[in-house]
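To start, the structure itself, in structure tokens.
Note that one protein chain is taken out, while the other chains of the complex remain in position.
Let's turn to chain A:
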Amino acid sequence: MAKQKNILPGFNLSLGFTIFYLSLIVLIPLSAAFIKTTELSMPEFWEVITAPRVVASYKLTFGASLVGALINAVFGLLTAWVLVRYKFPGKKLIDAIVDLPFALPTAVAGIALTAVYSANGWIGAWLEPLGIKVAFTPIGVIVALTFIGLPFVVRTVQPVLEDLEAETEEAAASLGANRWQTFVKIIFPAIGPALLTGFALAFARAIGEYGSVIFIAGNMPMVSEITPLIIITKLEQYDYAGATAVAVVMLVISFVLLFAINGLQWWSNRQRTAAN
């Protein structure tokens, strides 16, 4: 039996252009990175990507990204909860401003955070007497990565919270659950996949971040130097093969994360449609 024929025109043109443009802008240039690393032998490649300074940068990049994403998971969930469930003056403005880290250029975010969190800045001046230095330390990196990942958890959790049926919570209450039990057993499992997706998105975004971090980090080798900066430093020394080797490590990790996030989103959507 013949399949139902699609009568709409433009398939060849639109798909052809899509694949052509995708290859030209994204796929071929990205493959250049992988091809470039073949100039290095396996031991050379290994030596570049496991050099102590590079390893220290992985630890900082992944560690700070993880902490930043965790902070966002907690406070992003809280923000989404407050925005969906409670009424307070200025709520619309707050809701709109949550997306600021998406819209604000990273370099602007970087110098603004540095100004605010340095020893004589508005917030840094309060933290200084407590012995907490933020700017030009790894804590500064965490602050910047928290900033740029802030909207992800809020924006993934918010729609799921809005869709939650009041009836299930009422049922839980009428069966004798207190509010905390209802949250832990009813609400949290429903928003879990979205929360995890938002966390993963914030984490993935943080790993590659450059602009907002370099101003506040201080960029001391072995202490506050992120991996993207290592790539830039190698490029400036015309060490293209070395820069590319480190880039390939990051690319592979990013791709794995991208596939994991796509899987998570699929799971999260399935949970939502199953619930409805």
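Throughout what follows, contacts are C-beta pairs under 8 Å (C-beta built on N, C-alpha and C of every residue); 3 or more make two chains touch, one makes a residue touch a chain; residues count from 1.
Simple rule for what comes next: contacts and distances are computed from a predicted model.
Of the candidates "Sulfate transport system permease protein CysW", "Peptide ABC transporter ATP-binding protein", "Cytochrome c oxidase subunit 1" or "TctB protein", the chain left out of this view carries the UniProt protein name "Sulfate transport system permease protein CysW". Shown as candidates are A:A51, A:V67 or A:V98; the residue that touches the absent chain is A:V98. Taking the complete complex into account, A:L27 is the one of A:L27, A:V55, A:A119 or A:V184 that touches the chain left out.
Residues 6-11, 13-15, 17-19, 21-22, 25-30, 32-33, 36, 75, 78-79, 81-83, 85-86, 88, 92, 94, 96-109, 111-113, 115-116, 121-123, 143, 146-147, 150, 166, 169-170, 173-174, 179, 182, 204, 207-211, 215, 228-229, 231-232, 235, 238, 240, 243-244, 247, 250-251, 254-255, 257-259, 262 of chain A touch the missing chain (whole complex, contact as defined above).
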